[in-house]
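For this depiction, one protein chain was excluded, whereas all remaining protein chains were kept in their positions.
As written, the chain order gives the labels A and B, with residue 1 at the start of each chain.
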Amino acid sequence: MLEKAINGSSKYWIWIASLLLIIGVAGLAWMKQLDQGLVITGMSRDVTWGFYIAQFTFLVGVAAGGVMLVLPYYLHDYKAFGRITVLGEFLAIASIVMCLLFIIADMGFPSRLMNVIIYASPDSMLFWDMIVLNGYLFLNILVGWNVLEAERNGVPAKKWVKIFALISIPWAFGIHTVTAYLYCGLPGRGFWLSAIIAPRFLASAFAAGPAFLIILATILKKTTGFDSGEKALRTLSKIVCYALIANVFFFICEVFVVFYSQNPEHMDHFIYLFWGTGNLVPFMWASMILMVTGIVLLLIPKYRNNLSLLPWICGIVFIGTWLDKGLGFVTGGFVPNPLHEYTEYAPTALELVISMGIFATGFLVLTLLFKMVVGIKQESGDTTPH
Amino acid sequence: MKESRRKFLKIAGVSAIGIGTGSVLTAFASSGSKEEKAAQAAGARFKHRAESLKAGHWGMVIDTRKIDADLAAKIQETCHSIHNVPGIEGKQELKWIWPSDYKHVFPMQTNPYVSEQLKKAPILALCNHCENPPCVRVCPTKATFQREDGIIMMDFHRCIGCRFCMAGCPYGARSFNFRDPKPFIKEMDPMYPHRMIGVVEKCNFCDERLARGQMPACVEVSKGAILFGDLDDPDSNVRKALRANTTIRRKPSLGTSPSVYYIV
């Protein structure tokens, strides 16, 4: 099947080459970080996690979001998703690859990575996160690959594949729940110390993941002619809508608890993010406006069902949830610090270059995998829904 | 201790095999005696130094009334110089013990009308060596751990620099080596190792001094303002001070149970 990924037009190769170029430049930046340490980042004694860990957190969500295709198809036999579940699974693979790379980029002593296994510590949520993330990566490779291979051979996928597909459903919930537990179990961080974090993570993931899939499906149709099907996209857009509503609802619950209780240890983080003097304030408001706009547009059938407008709405949703989780959430928990001092954080250029390299790696993986999918669909004559 | 002996036997055995396969001839010539020796050495014992200070649970009482700015600065200076803490300034600074003020060390325990004296007093912040430490709970490699005598230690050999402990610590007591600390250490103290890029560090209650029978350095230079002793011993100096004075601990509502008490 891999051969499908090495036969492409010149545009395809230009895209691949540009990704490789970005990866190369980022690789150099990473060498510098390895040599000099995390001093090259904007992180500090007070804000000890920054852009890297925020991206990791957000991308776990994108990976988990793929389950919104897998669940309806495997549990409810929703046929319209049958043709494209593999896209969700392959998006999950690319996302997890990025997650793992962001973890490694964030480590102060990456050569000691294996210590997490050598000195396995089940008390630490990081240990469990390592297990669920790698497990999810494995499950998606296994299921996605076998389903696609069966399709190429013109036979139904083997029975055992379905068992692993079913396992991957709760597992998807698991990866984002454990990732939320990294944060919400820390007694001294009021911003994160809330039982709503895991549900909120899942809600924003089930909005951002499928929203991104709709965008990818539109790009696939434009560039390769592969049509995911109107019915599938319409169902996905409803999923995005309700997940986004859940996300904003959970956030409002949080805001109520924080501001009605007036507990300063909890409240001061929200004040910092939305009314403070810090550089995150405009981003947080933009996030809220984008998410509410997304909800309104998705609720109105005229806009939601307009397939040329839908990807743009999904873009709004994606950026809105990214600003919320991929930017504000991590930094917001660190400011103010435990001594109630305010230290600003902004990523440095090098930090962003390294991050771009990881994104490019993810897109490279995604491109190669999707290229295989499209190649096989074209071969089997399944480029448009029946 | 039994466990460490067993581990030694295991390691020694494995390494003997490793060496054996590395140079077959020499190993063949003396293999019997080598393995014998490894087994014998495994019976070797590890002991505390006779002079080392021991406690059921180490604790500290800081009398904030007796510490002025000069003394606080001297305490910080002494601690940082004997532990080779680099003098990096700015957001990526490192510190084990430092003077802050009441409002920041006790952010949820202050009020607008605290005494002038307390408003101005330098309050020392340091690792609280919690009885129930969140940093230890979150560490994915047990690089930070709790000793039987209550001291929360850092194993710099094992730390992967994930900084989860820094997110977990509710007291901001931990520092990270964002860069090579060596150029920022004015005078290297050969009796204590320094650190390298990428590991977390913090106050260790002067574990290396306790092992030599000495009190922690901050206690020694504090002119009696900082007491250090066994919290499990009702007759210890710290317990006497806790009986005689009203003391507070940082963020008691979090359930971490700090071993550092403040007389304010």
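Throughout what follows, contacts are C-beta pairs under 8 Å (C-beta built on N, C-alpha and C of every residue); 3 or more make two chains touch, one makes a residue touch a chain.
Basically, contacts and distances are computed from a predicted model.
The UniProt record for the undisplayed chain lists the protein name "Putative sulfite reductase-associated electron transfer protein DsrJ", from the options "ABC transporter ATP-binding protein", "Multisubunit sodium/proton antiporter, MrpE subunit", "Putative sulfite reductase-associated electron transfer protein DsrJ" or "Cytochrome B6". Taking the complete complex into account, the chain left out of view touches B.
When you scan B:Asp68, B:Asp101, B:Asp155 or B:Glu220 for touch with the missing chain, the hit is B:Asp155. Shown as candidates are B:Arg45, B:Lys186 or B:Arg243; the residue that touches the absent chain is B:Arg45. Interface residues of subunit B with the unshown chain, by the touch rule above, are 1, 4, 7-8, 11-12, 14-16, 19, 30, 33-34, 37-38, 40-41, 43-49, 52, 145, 147, 149, 151, 153, 155-157, 188, 190-196, 207, 210-211.
Keep this in mind: only the chains that are shown with their structure count from here on.
Mean C-alpha positions place subunit A and subunit B at a centre distance of 38 Å.
Here subunit B touches subunit A in the complex through residues 90-94, 100, 103-105, 107-108, 125, 134, 136-143, 158-164, 166-172, 175-180, 197-200, 251, 254-256, going by the rule given at the top.
Residue ranges of subunit A in contact with subunit B, taken from their complex: 36-39, 41, 43-46, 48-49, 106-110, 112-113, 115-116, 118-119, 121, 123-127, 130, 182-183, 185-189, 264-265, 333-334, 337-341, 343.
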